[in-house]
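I have a structure I would like to understand better, so I am pasting it below and will then ask my questions one at a time.
Only one protein chain is missing from this complex, and each of the others stays in its spot.
Let's look at chain A:
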């Protein structure tokens, strides 16, 4: 124990906040004097010093320095002001600007704005980027400011709430002390505060005294951890004994030393020292945390120990949740970078073309410029930026903003889905984030907690094994085995006891029942039991409600109560029991309670029984207790046989999937206990490594136990769990169960919940299978053994999966691995210590686990769960580059890894890859690390409080809701976001591509085809709504189809809706539509004609016998009419209108599979807004010079009537759109044909089926039998991991519309 760790903070009760040399060193700065801190604690000296320094100045001192959250000068502690607001009036603007411009998109558009502000550079006006950008930035800043304003208001309310503080009168007479009302923010460390029932605790404080007997008080901590049960807190005996009222409080003196502030809600170390007395340890039992509510207690006195920002709840809130980024966004970001590169390239090409054109057209032979009406340009330096500005919007400005909106709507649908609504408990699906929606459609690995997730977490006491017999709880129905009814047993015990002669067995049963009623940390809920305090009625005492953090404990105490060992009251140092309806209650004084921790996996209590015995009662997991039993030779024969029977029984219980606990006891003699108690007291007082020290000391006591018995508690499966697991399996999702239970229990739960099938091959990795005996062997040996196991298991796995060693055909065998956490940690410890060989072992193991159909991990601690999930995640992302599968083993299985050149070709052809998305499901606070580690964390809104569902990304009420969440909402969200992103990229290419195409007609000079504000408003007004509607409402397949055929889920796993190939297709289509949008109007309005000067003098071009061909004549046209609408912007309007129609029709109608009235409305709205814009803008704004609108030559006045009312305008637009869409369809087919040809021609990959062909006949009657047989084949194929589902979406789209199939699918869906 190093001394520097002893650094904490120290202050004195009743002397205000005291400064101390060591007080500041809590920040982790080791100070030379740190080691003395415990020694200096002599109360008189230090207290006197403190008195000298502080007491006279108290009022003024604190009123001056209490404003800031920083420690006041001269005081080691911060004040109690809490600031959740993020900005002050001064810091708001700079901070916000910093935040806003740390977003890449904003920086990009700021750069574009800057370029645009240079008139010679910008082809599109000066303000068309900066104004919208400022608008968006200002809006989000205002929103932030608004939020912060409310935080300020809340802070002020909280900081000014009244608190009653002990005011010691100036004359120093304790009797004249009073309670003064102060603001919450003025509470300081060391202040003594009074809190009444149902008041909030304003500061982390140590309870000194309570109005309840024994200094006990209760708090509800739902604000802290979401748990609504009452927790017991208790003042130290020394303080609660000496403080009863205000005057005794005011005259109380002590010194308190606490550890430095930390965010750990569950641990607290410190000690209290009264003048001249020894130190008394302070534990979480004495600590009331800020934010809790006092319950069941009239009032308490407490002393503030952590104030303001140093309180536990605030320290906790500082850890920001790590932002998870969905996979799709990685791809999107890559594509955007690609587009940026393309944009820069295009700008470079444009500049080059400009220069070439300029030079080529520049001078004639006599040195005069050829295009004499243009000047000769000599400076090309800024040209590049002109093109960058012209093409900047290839990068969609609104993508991320509107994606947020789309995702919020998706989440709205999730939260309102009745399929995921638990009507019983009134819990809908809740989303804490919307950013991961599409990840839900790509999940490949599900890591599930067991208790409360797969099971109900309603603990029902079933059986106990004691004295050689298995006794069942009265509520438990008769069983096939030899178990006997508990109530009868109790009757005979009662009669025996009444007679005063218990048989040995009955004595054993009695002792066991006592330990059940005594060895726990359960609290009776007084609020619901106070009126039942009369001891005589056993019926009413049955209704005592117990509260505990552990459901198992409550079940056990309830069972003891049902069997008439009624736990009635907890006093500070004793427990009151009513045994078998005896008229008088018995008091068992509690000497020591060593808490349960997940490391120790046991708890112990030491009681002094009324008969004077000092009993150590220990309960815990079977392996832990078994290790600590005394030698068999010390047992009586009956004890021995009872032990054997009990051990037999617990194996039986475990095989049924029951949770077992073993109870052991030891009778201590006074001396032994006294000496141990002293050590223990020291351990509990130690400030550092206390938990370890305690565990170490406890270990000394918890040995040589006599086995008392065992309990078996059932945790029922949630409804629909086996079906859900089967469906997840069909969806190619590998479910891993991670549990703290022992191997047998885990395997049994695995069986009942269908994780393990009847013919599954189970490979167990535990001590036994690795032949690790005892703990003596070194870890290096262990690792070698584990490695052997892994190698042989991989061989076994391969032989199980393969039909023959060389065949690529897979066998349909189900392989499952069971791993014990201990071995993993051994591997891990070793890996940390040594070379890469161990890493390779770990990786091999991971590869095996990843390749297996299911995995069960037992005896895993919360940290290990998270560790494993992270390891799998990393491993998967490393293997992400393998196109074939997500695991090298799988790749090998499927006919060996692809050859190098094939892999290169795959990369070139942008073959989609596996998503490798992991998902964690859990319900308890212990699952939070796992939920945070996985790509997506799903919380089950369970009975263990809301901690998990708050920390999760999405929370549902039941495990089976995973099906609608993943198969339906996940799939749809994935499809929707994919379409949204593709559509956004497409529309930008389509629209802004026209600018690039037009350069061929304007000498590559960077002229914009569109008026600047019309151009700038494209994204917002005319094209964003359709893509958003698709992002919100697209459904490629119906809900019932997706639920009935989980295999369709592979679509997302294999990235079929959004991958590079598809993006390239959309971008090409966008480019194609851009070309058509310019080309067709250009032919119509300008023709390709360049007559040769010096040709015929009179060239009657049309319909004259002696001239050009008919074909040439057709393309020579230049459709001028009454007015010159071949002018630049009216010409652009034709292209613009065409692109608006292209985007609307393609996105809303061609690519969408689910066209509702919303689609029609938005399509019509987009078109109307576009026409209205023309009207309003050209009439009202443009003539007046709207923010630098091009007032001169283009857009004013009668533009609308001149362009939009002319038949030829609409005729050209319609022609353009029809040609574009028809050609696109044909071109698309060609593209697909080409890609098929390439793939088949080169190496004969799988054939993509054109499922619904235009050559067929619709409406065939459904052959139910054939469909059923196909479904069976689907299942079989899927089990082989062979079938490529994504290509068959349109097949299902067809079938789900056929009446017979629809009803059969709906039936299947209802089952799921």
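Criterion: contacts are C-beta pairs under 8 Å (C-beta built on N, C-alpha and C of every residue); 3 or more make two chains touch, one makes a residue touch a chain; residues count from 1.
Just so we're on the same page, contacts and distances are computed from a predicted model.
As stated in its UniProt record, the chain not included in the shown complex is "Cell cycle control protein", which appears among "Cytochrome c oxidase assembly protein COX19-like", "Cell cycle control protein", "Aminotransferase class I/classII large domain-containing protein" or "aspartate transaminase". When the whole complex is considered, the residue among A:374, A:648 or A:1171 that touches the unshown chain is A:374.
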